[in-house]
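Every protein chain except one is present and positioned as in the full complex.
In order of appearance the chains are A, B and C, and numbering begins at 1 in each one.
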Amino acid sequence: MKKLLNNIANTETEMIDGLCKAYPQYVRRLADTGVVVRTEKKKGKVALISGGGSGHEPAHGGYVGYGMLDAAVAGAIFTSPTPDQVYEGIKAVATGQGVLMIVKNYTGDVMNFEMASEMAQMDDIAVDYVVVNDDVAVKDSLYTTGRRGVAGTVLVHKIAGAKAEQGATLAEVKQTAQKVIDNVRTMGMAITPCIVPAAGKPGFELGEDEMEIGIGIHGEPGTHREPLKKANEIAEHLLEKILADIDYSGKEVAVLINGSGGTPLMELFVINNHVHDVLTKKGIRIYKTLVGNYMTSIEMCGFSISLLRLDDELKELLDAPADTPAFR
Amino acid sequence: MKKLLNNIANTETEMIDGLCKAYPQYVRRLADTGVVVRTEKKKGKVALISGGGSGHEPAHGGYVGYGMLDAAVAGAIFTSPTPDQVYEGIKAVATGQGVLMIVKNYTGDVMNFEMASEMAQMDDIAVDYVVVNDDVAVKDSLYTTGRRGVAGTVLVHKIAGAKAEQGATLAEVKQTAQKVIDNVRTMGMAITPCIVPAAGKPGFELGEDEMEIGIGIHGEPGTHREPLKKANEIAEHLLEKILADIDYSGKEVAVLINGSGGTPLMELFVINNHVHDVLTKKGIRIYKTLVGNYMTSIEMCGFSISLLRLDDELKELLDAPADTPAFR
Amino acid sequence: MTDSKKLISVIETIAQVMHENKEFLTELDSAIGDSDHGINLDRGFQAVSEKLKSLESSNVDDILKAIGMTLISTVGGASGPLYGTAFLKAATVVKGQTNIDAQNFINMLKEAIDGIQYRGKAHRGEKTMLDSLIPAYETLADEYKRSKDFVSAMEKAITSAAAGVEYTKHIIATKGRASYLGERSLTHQDPGATSAMLLLRAILNSL
Partner (left out) sequence: MTDSKKLISVIETIAQVMHENKEFLTELDSAIGDSDHGINLDRGFQAVSEKLKSLESSNVDDILKAIGMTLISTVGGASGPLYGTAFLKAATVVKGQTNIDAQNFINMLKEAIDGIQYRGKAHRGEKTMLDSLIPAYETLADEYKRSKDFVSAMEKAITSAAAGVEYTKHIIATKGRASYLGERSLTHQDPGATSAMLLLRAILNSL
């Protein structure tokens, strides 16, 4: 394992401090917690809180700031934060208008955030939540945990954040967040694994010519492995799965080409080049595109494509100003 | 070589098209060239043009837009663009106010940009240039090529761009750009190499426990190799070299913690955490910090630290608005 | 009869077993999860072990409650709230007591399982820790009722737990992170079922 770190046990703390020291105009750390909050608490609006395991940087701390989150709670790397941490975050940002939690659909995340909201409700804080489940690599079913929450979460942050900033009620912000969730789909892949520092070795291994299709943002196995193909063919395959899941035809969409952390921008741009052409050919109009490392898996090399079906409300909120360390 | 690409010979083109398709509100490609220009030509100001080999994404095309560059000329990967390409770029953005070229100090870049300016001058376009040479890993000397231009170049783009946007003359913009160059120093390192796609194998090799100190942004060897140390020790060593080169004591500085492309943000934040502490302890005041992949070396894992000594003019220009695909 | 001192030593053994199995459990989790189960539990039980020092003179239910809270606030992931809730629920069985007897323990295990099911909404056969805990509980309750021999009942319970672990190889996960794998979760043994079996075995071994 070759990493630029110090004592591995301190990684999460040093990382959060490094973020807060870089961007003190936006964020600060809640003392003795893994919680990042806005430097100046924003009053008079619904507070948005998200989080999850660390290792997805800049998610989620990088999205705390004007027009997006009020707090991000970071657990150990790839491990959802504990309820007491989330509870601290809720207490720090709660306003009279209530708190909306944006939770990625993992059993651990859902349980820990739920327990935190039970604690907060005992303090009479109005807390509600949405669960993001955009990953079409996983079958959706009432009888299972359902789909994973992956890169589409960033679009939920952006749009729900703009809605909250406009002064909408908790119910309204939740409704808009849920609309994003209902309309966003993502699928990813990887060509090299990531190493959880405390584990010291890759979570999975891939042959020199192999790729994992449908991989999760914690390096969880996807739908299958196959020999590495050309970027365009891979992009087509991922798009196919996304387009098969909900109907985007004739719609305007936002496109997010998300890097897994170790993927050079060069490759993400090459991929976007083809994604754009394929969608255009299918008559799907691209309203806005984001290309970059938004929801990473430490140093994994790979990418995901997210498509968000837009209506006028979502377009306006997507375009609304945001000012955070990682999204402007 | 495991990469997400198509036909390798088309990589540069696909990449530029992928950038322009993602951000059509900012940039477009000059037909049949490797030149990226602002979608709407900005008149009535000095035009700024930069560029170099590809492989440093988001540099330089990602910095074309309001408050930064007017054009970026991309050569083949790690190969400076040819004079005719630069000349096309100059012609496309030239205004009555003249053109300033921001060139990184590599023999090839300097010669190619110089030849282009000779061509443009034959068209009576006023062209001048500055040469960025911020890399303290290399000894500066009148009798050699001198120091390399590395990540500090992005700060030159930002600040000279703001100056030009304010309506300064070519001479003034050049003077400010040169002031940035005189006050910025950088040093980098790497733990894993990068692969030029057309070469198909790494430009250098490092042992499982080795690192290269002082590496260049094309994977050029640095000052020496040594066993991998803790991130904090590495950061201290790089800082020491930077601080030994010019006097930052008692000054305000901008800090750029730049990733080499494959380095996870997690590690860059951990590094910034310590850089901040070391500088603060030395009485150097940090005015602004940037952490991210600004000047990369394809998928190399490593980072550089840049320190820019600030005065009031530079502070104001650094804070001035910029709106480009990769810097806002 | 397990008093507070004995309870603490049992928990110490569990902590040690989790530490010894940190890599093994993480390895299991890497096949169908996210490579952290052993790391999570080790972190949690190290914290528990630290905490125990201040609890020697407490009632058994306070000790169990402290363990539950510590696990909830240090483990994270799916297993943190689940194991934490299990201990919190077990504590309710022995409220105010200074001792745990065999029947208490059986009832505690039942409460723990109910807590896990309330929190995690899973059932037997979904490839989770329940697949070793539920058979272990059933065997323990039946065998103890029949024989009144707690140690031999526990031995049989652990055999059932191990069989439950083995069974998880043959089923598709429908809860937890492994459920994302669908059919690809087959042949792999569930990390949580494994850690639950190890926990029960540690209890037996420290009696």
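To be clear about the criterion, contacts are C-beta pairs under 8 Å (C-beta built on N, C-alpha and C of every residue); 3 or more make two chains touch, one makes a residue touch a chain.
This structure is a prediction, so every number in the text was calculated from the model and none was measured.
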Which displayed chains the unshown chain touches: B
One chain isn't shown here. Among B:11, B:50, B:112 or B:272, which residue touches it? B:112
Considering the complete complex, of B:6, B:79 or B:192, the missing chain is touched by B:79
Touch residues of chain B, complete complex, unshown partner: 53, 75-85, 106-108, 111-112, 115, 135, 137-139, 141, 143-145, 147-148, 196, 198-199, 203-204, 216, 218-221, 224
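What we mean here is this: only the chains that are shown with their structure count from here on.
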Between chain B and chain C, the Cα-mean centres are separated in Å by 55
Centre-of-Cα separation between chain C and chain A, whole angstrom: 32
